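Excluded from the complex is one protein chain; the other protein chains are retained at their positions.
For reference, chains read A, B and C in written order, and residue numbers begin at 1 within each chain.
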Amino acid sequence: MSVQNQPTATVAPEKPQKSASDNKSKKSDNKSKKKESDRRYKALDMTMKRHHYEADALIEVLHKAQDTFGYLEEDVLRHVAKGLKLPLSRVYGVATFYHLFSLKPGGEHTCVVCLGTACHVKGASELLADLEAELGIKVGETTSDGKISLLGARCIGTCGLAPAIVIDEVVSGKQTSEETIKQIKDALAQ
Amino acid sequence: MDINELHAMAEQEQLRRKPHRIRYCTSAGCVSAGAIAVKDGLKAAVKDGKLDNEIEISSVGCMGLCARGPLVKVEPSEIFYENVTAEQAASVVSTCHGGATDAKVSDLEHPFWKLQQPIVLENRGRINPERIEEYVQVGGYQSLHKALTDMTPAEVVEEMKKSGLRGRGGGGYPTGLKWETVAKMPPGQKYVICNADEGDPGAFMDRSILESDPHRVLEGMAIAGYAVGATHGFVYTRAEYPLAIKHLQKAIKQAKKFEFLGSQIFGSGFDFKVDIRIGAGAFVCGEETALMHSIQGARGNPRPRPPYPAASGLWDCPTLINNVESFANVAPIVRNGGDWYASIGTEDSKGTKVFALTGKITNTGLIEVPMGTTLRQIVEEMGDGVPDGGVVKAVQTGGPSGGCVPADLLDTPVEYKSLLKLGAIMGSGGMIVMDEGTKMVEIARFYMEFCREETCGKCVPCRTGTVQLYELLDKISKGQGTAKDVEQLEKLSYMVKEMSLCGLGQTAPNPILSTLDYFKQEYLDLLQSPADLNGNKIEATANAPSA
Amino acid sequence: MGKVKFATVWLAGCAGCHMSFLDMDEWLIELAQHVDVVYSPVGSDLKHYPDGVDVCLVEGAIANVDNLELIQEVRQKTKILISFGDCAVTANVPGMRNMLGGAESVLTRGYLELADAGKQFPNEPGIVPELLDQVQSVHNVVPVDIFMPGCPPPADRIKATLAPLLKGEMPVMEGREMIKFG
Partner (left out) sequence: MSVVTLKIDGVDVAIAAGSSVMQAAQEASVEIPRLCYLEGLSTVGSCRLCVVEIAGINKLLPACTTEVREGMDVTTQSPKLQDYRRMVLELLFGEGNHVCAICVANGNCELQDMAIAVGMDHSRFPYRFPDRKADLSHTQFGIDHNRCILCTRCVRVCDEIEGAHVWDVSQRGEFCHITSGLDQPWGDVDACTACGKCVDACPTGAIFRKNDTTGEKVGDREKLEFLVKARENREWVR
């Protein structure tokens, strides 16, 4: 009875790929931040407009918001609710149902460990345990310096390569713990 | 676009072709094995040898033998090379002009290839998925033309019924009947949905089809739309499949440009458009009512059926939902007739089935075999068994909804009926081989963990039954279980199976029930020894802090 | 027929079930004619749980090592063990500490965070029993023969449960009068 007790914890969320604009916004200084965010809201508005502000487009719009902002912060959800004329609780309910939507910012880099059956049979859980030990975080968490998020995926569909991982959108197969840790270090060094 | 233009398009493509083509696989398996470096090597060799006018280097989708990537195919000699390295690229290019290479030639006489009968995968290794011209060149969109100009919608439905095709997503409902039900609904707005939310861990058939041959799926959907009277289709796919989405988006754009989608297709009165909807990480959205909620921007909660989508689906309109592989079978059935399709396979199960062969098996990959092929042929002959002389213990089909077939039943043919009888299911096509080292209780626990995390939480048996089932399995696999726990496990499994609202919960206990059936001793071996038993001994003894 | 060897046990609970037992008033006199009270905080002075007990009412949940030791002894030496009241059946109020996590976090909350003065853990080995990490219902620890929920079970329910046992019959635990929680 340990981790399961927290209603807020999502188990092994699959993770959005981070967009270029997200990285950019992190680097931007405070002065340009406001402008930057206005531009992002505009992009979101465009998407809503393209869907004729129809409530049914909620998931499409949240995809766009996640891509644009990196995660779904409260103001963004409010903006979407207003734009699509939806109750706040409905928007929140949908945003938290789907594992690809994140209400918290993720790390600069992501390492996804595939936990599908084929990978499991070939030792993915041991691999994950080693990575958790190496990074000092649990699956679904981000290191305290915000550098890297460790995530689990249900199945990335490359079962022939089990066990497989995805570091910053690049798939690598037939992994050993040492190989993956090296790749993570390389990614962090960039 | 009319039929002459279609033929002209195919001819043009034929004329455009250079005398030699070298195809390299761009699917995830080969790419992570180094296919990109191989491609660069091939292109460099062509450039260096000034062979641009003679040899074309072109990408294709998955060629199937993922275990031995990167795969390269040379045309027109049709020689397959396995495990090609960048260093070997130049010598492979040289074979076009009689040169020699030390790249390993794939043995096309091997059962892995010989026992296959590609229908869904008929264009495997033959077309660049990003070019509609290549699809047209191999006969693409001719079935759509045939349906629209030579057949009535009722005739198309009739061919589908004759074919005996059953839903390839796992349910196995006769596709023709489903089409007929939707077709018979009163005219008005209807929809066609392609379920590409392939979520079973260990399955990648649909991803491969969408990545390698997206037009075939679109063509199948358009024919379905014509048959049932729908003008709007949706493909609902996973965000985890970016390449499939990209190829599909491109394919839709091209199909619109060449008017295979749009208004008055082939000059008929039939209009059809296709939109993509991208999931956001929820296995339960593979369930058809959950999927429709998701398309409508809601939480992916299933609802009780009836009403079935055929009567009341998307936006309460009659809706036809089939999966990717089912739609991929449509064009060949229309082209060759339902009787032809029905002549393949067995009495119970017609046609072929695509499987993703993975786990402890030498030749992991994607295969398409006629129904009735035995599991033994697939695992031992095609797959070359467990690597390093290991012994097969069981084959798992159907993922978290399926069951394990023990090694002594491997002579079972791949058929809906036969697999169901064994407590396994056909499923969508994931086939995972387990060797002697695999602990079956652990496998059951793994699948239950999956279901526990993927249950939507709407109905009680599935939301909390999966949690209790998981905890029981966890307790047993840690050696803390009692005989009573095993009994409880079985009872609760039946309850969750019979009481849950949708397919996820109704099938979630299958991995437990099938391992209890065939590997009960493994459960019993894990129970507390009688010496530990003092009634039910408490598991956590005193654990007070050291003050 | 010899007298029924009868016991009552008080584990982690508020003693309210025992108070309700005493509320049976004059029926207690009738009960006394049929039973020998061989162990009970309200009916006997014996310090050790004897062998060969026929019926035992167990009030309270299993919260510490003493509870654990006693319930295992009770189970071994008792024919019919009755989970007596909600704490025994569900862990009830004592079980609410389980939501805080293990014993350490419970003690930290109770004796450090919420203490006004003298912040320290109670520690007197052999006298203050150590807490279990989780408070458990009785049937999670040992097999139970009859469940009598209620907080406390009303006197009539206790009587309706015991009376058939005195005649050698099992009580029927059904309906609002017999199994309502709370």
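Brief remarks follow.
Please note the rule applied: a residue touches a chain if its C-beta (ideal position, glycine included) is under 8 Å from a C-beta of that chain, and two chains touch if they have at least 3 such contacts.
These numbers were taken from a predicted model, which means no experiment stands behind them.
By the touch rule given at the top, the unshown chain touches A, B, C in the complete complex. Only one residue in the set B:Ile265, B:Val441 or B:Cys456 touches the chain that does not appear here, and it is B:Cys456. Summary of contacts with the chain left out: across C:Gly2, C:Gly52, C:Gly118 or C:Gly182, the touching residue is C:Gly182. Residue-wise, the contact with the chain that is not shown comes from A:Glu74, picked out of A:Asp38, A:Glu74, A:Glu126 or A:Glu169.
Taking the complete complex into account, residues 1, 4-11, 74, 77-78, 81, 87-93, 96-97 of chain A touch the chain not shown. Residue-level contact of chain B with the missing chain is found at 282, 299, 303-304, 306, 452-461, 463-468, 471, 488, 491-492, 495, 498-501. Contact residues of chain C toward the unshown chain are 83, 86, 89-93, 95-96, 98-101, 134, 137, 139-140, 144, 147-149, 151, 173-176, 178-182.
We adopt the following convention: only the chains that are shown with their structure count from here on.
Rounded to a whole number, the gap between the C-alpha centres of chain A and chain B is 25 angstrom. In this assembly, the C-alpha centroid of chain B lies 57 Å from the C-alpha centroid of chain C. As a whole-number value, the distance joining the C-alpha centres of chain A and chain C reads 50 Å.
In chain C, the positions touching at least two other chains are 134.
Of all residues in chain B, those touching chain A in their complex are 28-29, 31-33, 66-67, 69, 198-204, 207, 239-242, 277-283, 294-300, 356, 358-360, 364-365, 396, 399, 430, 432, 434, 438, 446-447, 450, 453-454, 456, 467. Put simply, chain A touches chain B in their complex at residues 4, 11-14, 16-17, 55-60, 62-63, 93-94, 97-101, 115-122, 153-162, 164, 171-173.
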